[in-house]
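Structure record follows, encoded as structure tokens.
What you see is the complex with one protein chain gone and the rest in place.
And now, chain A:
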Amino acid sequence: MLAYIIRRVAQSALVLLIVGLVAFAMFRFVGDPIDNMLGQERTADDIERLREQLGLDQPFVVQYYRFLENAVQGNFGVSYRQGRPVIDILMERAPATLELAAVSGILAVLFGIALGVFTAIRRKGIAANIIMSVSLIGVSLPTFLIGILLIYLFSVELGWLPSFGRGEVVDLGAWTTGFLTASGLKALILPSITLGLYQMTLIMRLVRSEMLEVLRQDYIRFARARGLRNRAVHFRHALKNTMVPVITVIGLQVGAIIAFAIITETVFQWPGVGLLFINAIQFVDIPVMAAYLMLISVMFVGINLIVDILYFFIDPRLRVDRKGGH
């Protein structure tokens, strides 16, 4: 098992190196930064000095290495637009996005699995068929449209929930949270539904089809032939087997929730990293964009690593170093 984890960590590191290369390459594609930093009144001497000072006269590989060295230490340079260290800006914004993503992810996973199991067990029931039809909407409507519809209904028409922002937040030092105030919690409802709806319907439909497949297996027939109660057959025997493939997709989707938060954050003016990224694109704020790219990929890779390790706890057949045979 240890060898497997080490191998997966090594693969993850490789992925991050490649993403780092892309992030680094962005700096070079948008022209010479020296041009931006020095005004019209410059001499060839100034340019040469600054270039040397910033290390831009070094070979590509050396520059890339220094970029990585800084990135690992959390140093992504200074935002062109705000003039503050990028890492500080990101850390300020991250709690908003992470809280939103966490609530959306939990909603998507809990409701997705519960509804998936329900629609699989009551395959022919009326309720299950209604849920399946409605879920098509969740899969096919674009996120921003769902957000706008929710705002129209609950904020504009009914006036129950705020249409933008995080509400009041409590500052816990390094972390600001909206969980501790009523307005903060209320502000979370619409964005988290908007963000999680697609993932929820996706997980639900996947759980349903996997579960139907598992329910056809011989060991389910055998479990029934042993007279086990339906509850045991469905939840102990079927659900666990269903989760093996589902968990991979859940891992990817949780990553996607963080990445797609950009759209939801724009619709709801949610002060998270996604909105920061959109603004950074508008102002060609490369350090912010590069740092965002790295942050998202670290999360994606991290979640996938966790998923791969989770397999071990669910599927004993993967624990290969256990003694087999008979």
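Going forward, a contact is a pair of C-beta atoms (placed from the backbone, for glycine too) under 8 Å apart; a residue touches a chain by one contact, two chains touch by 3 or more; residues count from 1.
As a convention for this text, contacts and distances are computed from a predicted model.
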Listed names "Ferritin-like domain-containing protein", "Cytochrome B oxidoreductase", "Peptide/nickel transport system ATP-binding protein" or "NADPH-dependent glutamate synthase beta chain", with the criterion being the UniProt name of the chain not displayed: "Peptide/nickel transport system ATP-binding protein"
Contact partner of the left-out chain, one of A:Arg93, A:Arg208 or A:His237: A:His237
Contact partner of the left-out chain, one of A:Tyr65, A:Trp175, A:Phe222 or A:Phe283: A:Phe222
Positions on chain A where the hidden chain makes contact: 217-219, 221-230, 232, 236-237, 240-241, 244, 314-317, 322, 324-326
